[in-house]
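Please see the structure below; I have some questions.
Here the complex is missing one protein chain, while the rest keep their positions.
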Amino acid sequence: MFSGWLRAGALSAAAVVASVGWAQARTDLVVGMQLEPPHLDPTSAAAGAIDSVLYSNVFEGLTRFMSDGSVVPGLAESWEISEDGTVYTFTLRSGVSFHDGTAMDAEDVKFSLDRARAEDSQNAQKALFADIDTVEVVDPQTVRVTLKQPNGSFLFNMAWGDAVIVAPESIDGIKQQPVGTGAFKFSNWVQGDRIEIVKNPDYWGEPAKLDRATFKFIADPTAAFAAVMAEDVHVFSGFPAPENLPQFEADPRFQVLVGSTEGETILGTNNKMPPFDNVKVREALAHAIDRQAIIDGAMFGYGTPIGTHFAPHNPDYVDLTGMSDYDPEKSKALLAEAGFPDGFTTTLKLPPPSYARRGGEIIAAQLREVGIQTEITNLEWPQWLEEVFRGKDFGLTIVSHTEPADINIYARPDYYFQYDNPAFQQLMTDLNNTTDPAGRSAILKQAQEMIAGDYVNGYLFQLAALSVANAKVMGLWANAPTQATDLTGVYWED
Amino acid sequence: MLRFALKRLMSLVVTLWVASLVIFLSLEVVPGDPAAFMLGLNAQEDTLAALRDELGLNKGPVERYTDWVGGMLVGDFGTSYTYRTPVSRMILDRVQVSLPLALYALTLSTLIAFPAGIWAAARRGKPTDIVVMGITQLGVAIPNFWFAMLMVLVFAINLRWFNAGGFAGWDAGFFPAMKSLTLPAIALALPQASILARVMRSSLLDTLNEDFIRTARAKGLSRRQALWRHALRNALIPVLTIIGLQFAFLLAGAIIIENVFFLPGLGRLVFQAISARDLIVVESVVMLLVFAVVLVNFLVDLAYAAVDPRLRGRR
Partner (left out) sequence: MNRNLAFGAGLTAVFVLAALISFAWVPQDVTQMDIANKIRPPSPAHPLGTDHFGRDILSMIMVGARTSIAVALVAVGIGMGLGVPLGLAAAARKGGWLDEVIMRANDLVFAFPSLLIAIMITAIFGASALNAIIAIGIFNIPVFARLTRSGALSLWTRDFVLAARVAGKGAARISFEHILPNVTNLLIVQGTIQFSLGILAEAGLSYVGLGAQPPTPSWGRMLADSQTMVSFAPHMALFPGLAILLTVLGLNLMGDGLRDLLDPRLRRDRQ
């Protein structure tokens, strides 16, 4: 009886406080995302979901990406590069400690880099570290990295989630209990449901404004829609169903963030498989495709048409969409010229994301217009990796290449689309040896033109980063230069 | 009776053994490498080899089979390739969703089916019978995932009475957890209830035709009295069999409904594990489900034999 009265009194007091407006802004946040990480070690799996939760929040590298894709100092405060571009001397920030209290020093950096490039390394991006020759500890605050050859993208490479700094003390439990240096500490993981992180009070930099954040995993687009509508989640980064975004845009409770990603979505073409070994056939393919219809039909209008394998928001981007404009008549003429007046039949193997499945159906219909018949096969990722990516058993496929600045994959003749052009390979070697920005820019532009002119793949569109958030949540990244949900600057507006 | 039980037990063991072979062998030939899936597009050959080694994928099939079966016998279901946690723990987590869901659906279905079936049987041929049987026809014919979608549209999106999906978790309390299972349980229960109501009705009608009921009727019992006092008890045997089978089915068969409502249950676990080629999880969960079905059948057989000695000679 009495306790009931007491509770009622407390409640009304709280109500008074709230109505007077003394209430503090909220400091908790629930972030929805589609995929759950398989484990929590960003340095030993390709799963982007790991970085989506942990990058910059829990783990940090020597350098880091900003929202606009630029690379800025991270745990390394500054660095010096030798004249010949092979020796990088990093000065580490002082007073940085891991969440378990141990200090972050040059030994940890050496451990992390050596571990990533070791023989038994399980790093999914081992190539990032391939040019490293030695890593030396000069003193606790200084690390010297010597490269085998100059590498213009080394600082960029060190910003990846696969290159974050981990500690030997906590490495054994990293898959379940990640220990990093970031503004948030890992707190709890309910598998199949959510991961919780809390503010790190001892952070070396500007402290996080949120006290705690929960990542909730909702794979099903319908459930995601309902969860946001019911305000069960405050932010949904990477919203899986673009068709639902107009409903959020029309609702004043929400904001829709449309940003850029590094995902060039392409019609991957097997350049070694006849008839695609004929450049005329590939050009015919390019003119048969109506990009706008694909963007409208598969992505409900979200996405930027591209004419080459390069992100449109990059300053070095060249708009080459005109080289492969939609022109079915020209396409038919080219096919006839190449010896296929009646078209031909090929395979179109599609991985699970909806851009591929929906885009594939639309492309199949468009190709049919010019006489190319496709047999569609929907594949799960492991099958796609085995059949298409490793086995090269495909004619066409659709996939979004989400790695940043990855035009260099065209220099790998054994890469799944099997483009083998020595001139391009030379170009990439030149790029690595060039450090002056103007020279690099010129080479990158030339590279874009070369692959567009060879019609290596069908270039469709740049994937848009689509997020929905409560209208009062501020400081979110709209763009996705890498897989990350950086919450360090996120706060609730009063 | 003991001999019969032993014989059935033997055949249970053989069935399980053959099932384990079938499961293992069919998954051996599944294309797709779990290590490649984990490490993605830019993985190097040496990295893949290192991971495969750690996962034990470099061992021969015979060794992996004996490891798996031997482990299961002592309750060790192995370690998931993708999550790197014990499969038994994952199963335990998921059973906390699947088992209550199956029980919830079964309860609902029984609560609907019993009165419906009895009512229809009591008013056989009358309009109520025709209406009830008509509804059960619809209930059997409706695709339950479509029914689920319509319920989401009405109750979750338009009325916002329920969440469209997800599981609140037992930490959130009993009622929130049950609430998140309600729409899925209804979707699962509808076809089951329809089948059960039909079985109930026809079983009652069969019993009402049997001699002892006729005798009772001849002694002056009304049709309704005969039904309630004598027929019902005897009609329950086939109904209970169906309930037993439905339970086993609900445990495994909720996979599509779990997908619609995004519930972290056993079916979804297998579905995801197949997509990720987490074969050890697939093997163990499927084996567990087979075991559940075989066990239910075994118990039903024993119960039958206990009730009706004539059946012992059969099979």
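Letters A and B mark the chains in the order given here, with residues in each chain numbered from 1 onward.
Here is the rule we use: a residue touches a chain if its C-beta (ideal position, glycine included) is under 8 Å from a C-beta of that chain, and two chains touch if they have at least 3 such contacts.
Here the structure is a predicted model, which means the values were calculated and not measured.
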Quiz item: Considering the complete complex, which visible chains touch the unshown chain?
Solution: A, B
Practice problem: For the chain that's not shown, point to the residue among B:142, B:242 or B:300 touching it. | Solution: B:142
Quiz item: Out of A:67, A:153 or A:378, which is the one that touches the chain we can't see?
Solution: A:378
Quiz item: With respect to the chain omitted from the figure, which of A:65, A:111, A:225 or A:276 is a touching residue?
Solution: A:225
Self-check item: Hidden-chain contact residue, picked from the options B:131, B:153, B:240 or B:299
Solution: B:153
Quiz prompt | Those residues of chain A which, in the complete complex, touch the missing chain | solution = 221-222, 225, 241, 243-244, 247, 293, 296-297, 357-358, 360-362, 364-365, 368, 376-380, 383
Quiz prompt | Positions on chain B contacted by the hidden chain, ascending | solution = 11, 14-15, 18-19, 22, 26-27, 29-31, 137-138, 140-143, 145-146, 149-150, 152-153, 157, 205-206, 209, 249, 252-253, 255-256, 259, 267, 270-271, 274, 282, 286, 289-290, 293-294, 297, 315
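Keep this in mind: only the chains that are shown with their structure count from here on.
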Exercise. Starting from the mean Cα coordinates of chain A and chain B, work out the distance between those two points in Å.
Key: 40
Self-check item: chain B-facing residues of chain A, complex
Solution: 38-39, 44-47, 119-127, 175-176, 190-193, 218-220, 222-223, 225-227, 229-230, 232, 352, 380-383, 385-387, 389-390, 401, 403
Quiz prompt | Contacting residues of chain B [partner chain A, same complex] | solution = 31-34, 36-44, 46-47, 50-51, 54, 82-85, 90, 93-94, 152, 156-157, 160, 163-167, 169, 259-262, 264, 269, 274-277
